Each structure stands twice: as C-alpha cells, then as structure tokens.
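A protein chain is absent from this complex, but the other protein chains hold their places.
Coming up: chain A.
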Amino acid sequence: MKIDFSGLESTAPLCGANSEMFDGISTSPSFQIPDTTDFDDFQKEAIQMVKPAKGTTTLAFIFKEGVMVAADSRASMGGYISSQSVKKIIEINPYMLGTMAGGAADCQFWHRNLGIKCRLHELANKRRISVTGASKLLANILYSYRGMGLSVGTMIAGWDEKGPGLYYVDSEGGRLKGTKFSVGSGSPYAYGILDSGYRYDMTVEEAAELARRSIYHATFRDGASGGVASVYYVGPTGWKKLSGDDVGELHYMYNPVEPTVVEQEMSEA
C-alpha cells in the first residue's frame, strides 16, 4: 500500500539545493532556507565577514616605576589607509589610560562612558575608583553586548591605591590581569621586541625606549600599523605623554644610512 504523504504537501516555492535529498517525498519545507550547503555554520561565516580585523598595534607593560603604554596611529579600511593620525591612547581620567584596538567608534564611545562612570564613582564614594573596578565595569558592559558586533580590544592602565594596574578587556567579555600585553594585528611583532628586552627594574627612559622600539618594529612589519608611535607613562601622580615620534623617522634613527663612497665622475675637461 502506498504511504499517504498528502499531509506533507505545501505550496511554498522550492528553494535551496536540498530537494534531491528528499527522495520519494515530493515536497519542500514551507519556509525559506538559505542558499548554502553548510546550514550550521553559515551564520558564523557571515559574522566573520563583517568583523573588523583589529588593524593596529598597542602595548602596555608594568615595570618598577609604573606602567608604560604605547600605540601606533594608523587606521585602515582593508588596504586603504584612512588615517595616519588616530589617537589610540584614550585618557579616561588623569590617572587612567585606555588603549584602542578594533572598532574606533566602539572604543572611543565606551572609554568615554567608562570615564563618566569613574567620575560618578569618585563623587559618590569620595575616593578614586581602582583600576580593577574600572576594568570590571567596562568588562561587564561589553559582556552584556556580547555577540552583537562590538569590536573592542582594550587595555586599561592606571595607578591606584594598590599601585600600578593593568588589565586587558575585550568585546568577547574577557578580562585579564597582567603585567605585559600587546593587542592588535602588529602585536606578534611588538611582543618579539618587548619580551626580549623587558626587565622589571628599568628606568622610565629605558622603558619608554623599549615601548617605542616595539611599536616601531610592529609598524615596520605589519601593514595595518604605522603613523606615529606614542608613548605614555603612568606613575603615582597620573599619566604623562612622553613622546610621539613618526615611525618613518624612527626607522632611520634605528637604521642609519651609511654614506656610501660614490664613484667620482669623470669631470668634463
């Protein structure tokens, strides 16, 4: 006896490439299905397509005298360099800095928002918020927007009652406490210089030079990083901008051109 499939009939138009799978069952689903073979992961691919690659290099590390924060200043949209003068180190308040990696708008807005929250905490509690507290506030906000397309890879660096503090916070909702971080597409190159040159007891000048050199090296090798290498220092009295050098000039400073002997041209008689 032939099985009665009349109940499965539908008038919806045929979509997608899976009608062949239903041998014997002459029907298609009554809802539209996406034009893909991978039904489970195609959404992930779509997010990956719009996900902005964090084209930048930022770094921060704690040493004996405080925290050193440095970043490049290039903004790129694919292969197009949209700006060479982006401020990637954001001043949350006079004793706390945040770095920008990922979506520029996301970073700027949420750092500004964090600055407001820190100030409100100060007014309500008559004392400054700790770096721990500030980073946790930001991490909780980013966690609540998880999966909605925010792109933020930031480091919160500051000096509070417990001394120097450094946290890495990202838009996936992660938050890590640490002494040395580098974020962005140029971070592997920056880590190379940073890891080999780092010592806990450096002077401020040595630490600044290490930070500068790490950023320079990342801009040298990574196409998405460049512009100006800014170096900030956070000490017991707050942050201070130490330098902002064009990486092109830094290149010739680190790799001076030897004047080659030019063959004397025969002078015209």
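Here, a contact is a pair of C-beta atoms (placed from the backbone, for glycine too) under 8 Å apart; a residue touches a chain by one contact, two chains touch by 3 or more; residues count from 1.
One rule holds for everything that comes next: contacts and distances are computed from a predicted model.
Missing from the rendering is one chain, named in UniProt as "Proteasome subunit alpha type" (options: "Centromere protein L", "Protein BCCIP homolog", "Cell cycle control protein" or "Proteasome subunit alpha type").
When the omitted chain is restored, the residue from A:K87, A:R119 or A:K136 that touches it is A:K136.
Set against the missing chain, the residues A:D4, A:D35, A:E161 or A:D201 yield one that touches it, A:E161. Set against the missing chain, the residues A:N125, A:T179 or A:T237 yield one that touches it, A:N125.
Listed here are the chain A residues that touch the chain not shown: 124-126, 129-130, 132-133, 136-137, 140, 161-162.
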